[in-house]
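Please see the structure below; I have some questions.
With one protein chain held back, the other chains of the complex are shown just where they sit.
Think of it as A, B, C, D and E in the order they're written, each chain with its own count starting at 1.
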């Protein structure tokens, strides 16, 4: 195809090519004699876009983890909820959320413009990046809603869940998000103005989701059979550990986009951000495995998986501020904490959280955010933690942020769930719950052919 | 390792390094004092390659969707077919397809050189890009064949399928592909010369696959038990919705490569192309869910999943031409259409398409292509649609393309299936179909240990 | 949001922004009037990091393949082993492995510094890349350990496995790795000094893992019921082919990072490296399918999947040195070889390797490495093989490397397994094996609700 | 009362059900079984090793019927299940010494 | 010896087991079945097509008991399984003409 090839060279110029191709699908570009280089703006677009794709893919991970750790009779419902979180979440963030979160703000409290993608103007590199940034933020928003899905699984009406998902992505997340991240578009959210640091969202995304999840699990109540009359918890086994395990790996994979992509810049820091992310996940896994082993006698898989996620959630706030050893410390702390928290919530609070969402996202998100105030290394990001400078100021700010987010997310969550309960009802009937939501809410089962029986 | 580190700095130059490493695995490069930048050509290679990887990964998504929406007794056969599509497809595209599609053309009808990778010359940046471009095109070709797999699932002889897969990737796809995309290598396919626009292949890849799938489903006939004697369709339930759901998420993820990668350039447009892709998938999901809910009483999962894919297929033609709201419109239209089309094909045409491939890829591919003529926004790509300029010319060209591709793909498909039928026979025997293709065609079952019974 | 947008432009400078954002999550950067370009160093970081993510994701692929090809009663154990490989592997490589592999060396034999990430100094582009390089190497190390998991599956004590995993990533892999790849950090490993070429690790990673796997399978002995009293092998069916199939697709996807990422540079060669990788996998698949078909009468799925992996393992050594046709040859040879090797190991050696790890990684890794000496094309990498220059020198060096790695990995493997056996015992009891490791080692089953029975 | 048990092909269940329901026999319990009889099994090949599968998937159906409905039940099952090829299965019945409806405790 | 067979709701098994164990009846075998009786099934919709499901998931439990324990067994099952709504199932018993423990070969 030598002729063809020389043709390729001839068609090098983009402009010429575009005319030639008359709207065809792709455009070949070759380096001319004088070298052309990739602009940093376009590099940032490429990087941010790749990261956004990875974060979007995390949706699959959340689905599989939730699905695997619950019973097969609700698997289809869980799938629907997670697709919905992304579908509806993106739409809501498009219409309302982004504006509230990143619009021109009032007193660092709330954004007020940029609704309905209204910031899109005429074509320009700046618009190209803005759109990419918007896309990246939209996939983050969907994540927050998805966390709630896990804690209310197996017993919540699908209609109720839709409304909750809308409220989380459309209001609860973006309003609070503005306080910590409004500065990304030149505003000054009141929390970030105080110095609150949460690089990729241990608190802003995960804890927020986790505390709404807590409100949800409390509002909707435990699954039938979860607690004995004497409040002793019973085990309701997840139906598919390999599925949950695949979900954990997908989340881990996607988390590199979540954390390293939060630079929204193709700069050199992405390498150690990703390394920190990886190390913390590993440390979380090992710590949780050992904790379970010591505490319950055997290294149980579902808790170990929660340990990975705990480490990943924990390092999210500080991935750009921690040294690798700091990341390992955070991961290990979260790995231990998640096991303790799951047991505490299950047996002491008697709140039924089928997948451990409250512990993983709420508790470990908070711990990771506090950890920034302790472990942030001057060699990495711009913050220095207590262990390096003996100063608890940063820790105090972190604590404030953690408390504020808890109050907001849990409070707003409780209100939302109560409102939804009175509007459409939160919970399916006893008979529906026993039959499973797949048949009663969606009209067909998730598995067919397989003999699936639950004998208790 | 400070010594080591300084060594690292010393070995900065690529050339020196390569000699030093004597063929070793990797080469460390560091920024010298005078900065070195990434050339646009290499950036394009990186981007196109990443996109190609993502499109390759879609193969997993197709497998899971098809597998999940069919019965467990054929799961292994479906896996084999999809691996084969990629394996054989790549080989065929290597030997014949690429030449027919992108070789120097005769009257815009067919390419005539570039077979057997013959365009590869001596090392050069241009060759590097050409190879990457070739790789990207090869994964596209495999996609077209895979679509057919779904509609003929659970009853087609494996041998027959191999021949069909060869014909689709080796002939049907590349010949028609040339008409619309030959210009990418400096030719002028006759359809693109008329102004036909199909950026990433709603028609060129998806509709083409969908119409061949229609021919296939008609030629091979419905599965045993699909229709009552009075032609009333019966439900043959898919065996694994979470599996299909994972497939949908993987496809969604990969689709960002499919669409945004079709620039084959790391430029700024990839951001909004990806955003459009995402929004259309979301809109498709929501629209399909509502349509199913209204039409059949409950938000059923398998149709909602088809809605996501419908939106993604629909936006593929115009992702670079649509505004975000245009993408949402296209997605919503396709989401409704896919539900209607599936019911129509199932109950009126009485064509048995187990996974909805014809509706998703054929119908929504066509609608999306037509949509470019209506919704293409002057603010984005180079085309302006009817709703912006009141001119139906572009729509007419789009319609022509859609019709031409239908005629070609359906016609060539029918011929191919008839030929294969007379050569090796299309369909397995009644006994084999009841036993399942896994045992009869491949000699062992896909699941073991699980008690799997189908009682009707 | 026009105001917001102009704010965006104002905040272009990274430095300014960082101050402004006070530790907030992301930083928007826009092209200033004078264009800013992406440095090659940062491009290398982006590319290497993306590749590292992909390789990390391969862990999911390994898990699924191993899980799918074994019985459901051990699925949770397999999941735990694979999470552990990554978690513990990364930690060990952090503490010891990297230093042994890439530290300043003694006589090309072993690295002696760089332990505990001690090479990390103050912030600099060079540090940024070093960390990324480190991360990339750490995910490679985890891969080596994971290969062993497959061959000893379904009968090995979890505690024993932990120790083995530690020894492989902490000692066996990095020591030998230094011989072939120490040069990447400016050392001169003795094998690479002789000219041994293994670009991405057919031998260094895969064969090494495969030979340790052989030692392991021999040391731990066959599963109960695998062999009849007369040494005739019996089939122990894998429980989930679609799961294994998804694993294969994930591995294929990740392998693009494994091979093309091994440049650790965003240069033009990554395109053809990826193409070669893809083609070899395809050829391996086709060759294995045909071989199985001819040999055993039907195209069986699990062997065909092994064929894909065989092709991918085979091309790993030479992906940067082979022409596309060379890659196809290597893939085809490995595809045939893997079927023959599996049968040979199963029926002649009577070594029970449930997933074919020894054949896929050990045998095909060796073949692929030898193939570099035969097929390396002068048009691509820097080496020329026998078929191009009639000179067997390179082949001789390759053979030496293959033999040395076999001796080292198998020998060290046998020693390690014996030591572990005497310390904690390698194998679970007969009763535990029959019950399944999920219950006995981890305390709960992987699947619940599903009726799973194995009747033989 | 009698207890009627039959081993049938899975794919015949819809017909058997139809025949039984047509005769107003609604009480029915179906179990998945693996069975061997006169029908031969098949062989699987997995990773190069041949495996003989001589237990085939069948259904066991069980009906508790009144004495006078026994023949109806048997003929309904036979009509529904018969394909006249090997593997159709067998049908047997036994005496029962007491039946009660759990919901009400009434003797049947 | 008698053979007691009951068809019950899956979710009542724990109660039935508890009642039986309370009466020191430890020998018990449980099978998954699909059953139809007086309880109506439900409909599924899949891809726009309605499907009637008239076989519901039930359990078959089977006990071999000594003559004198028969009434204990029946009443235990009834107590455990009864919800007083349709679908509770039936219970029947038969004579057995010989039982042996496989481990020891002893007649029971």
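As a working rule, a contact is a pair of C-beta atoms (placed from the backbone, for glycine too) under 8 Å apart; a residue touches a chain by one contact, two chains touch by 3 or more.
This is a predicted model, so every value here is computed, not measured.
Colleague: Using the contact definition given at the top, list the shown chains touched by the missing chain.
Modeller: Taken over the complete structure, the missing chain's partners among displayed chains are A, C, D, E.
Colleague: Please identify, in ascending order, the residues of chain E that touch the omitted chain?
Modeller: Counting only chain E, the missing chain is touched by 1, 3, 17, 26-32, 62, 64, 94-103, 105, 108.
Colleague: Write the list of chain D residues that the hidden chain touches.
Modeller: Output for chain D: 2, 6-8, 31-38, 54-55, 58, 60, 74, 77-78, 81-95.
Colleague: I need the residue numbers on chain A that touch the omitted chain, in ascending order.
Modeller: 233-235, 237-238, 292, 295-298, 300, 302-303, 339, 342-343, 346-347, 356, 455
Convention: only the chains that are shown with their structure count from here on.
Colleague: Can you name the chains that touch chain C as well as chain E?
Modeller: A, B, D
Colleague: B-C or C-D: which has the larger count of contacting C-beta pairs?
Modeller: B-C
Colleague: Find the geometric centre of each of chain A and chain B from their Cα atoms only, then give the gap between the two centres in Å, rounded to an integer.
Modeller: Spacing between the chain centres: roughly 29 Å.
Colleague: How many angstrom between the C-alpha centroids of chain E and chain A?
Modeller: 46
Colleague: If a residue has to touch 2 or more other chains to count, which residues of chain A qualify?
Modeller: Counting only residues that touch two or more other chains, chain A contributes 37-38, 41-43, 46, 50, 125, 129, 240, 246, 443-445, 450-451, 453-454.
Colleague: Send over the residues of chain D in touch with two or more other chains.
Modeller: 30, 32, 44-46, 51
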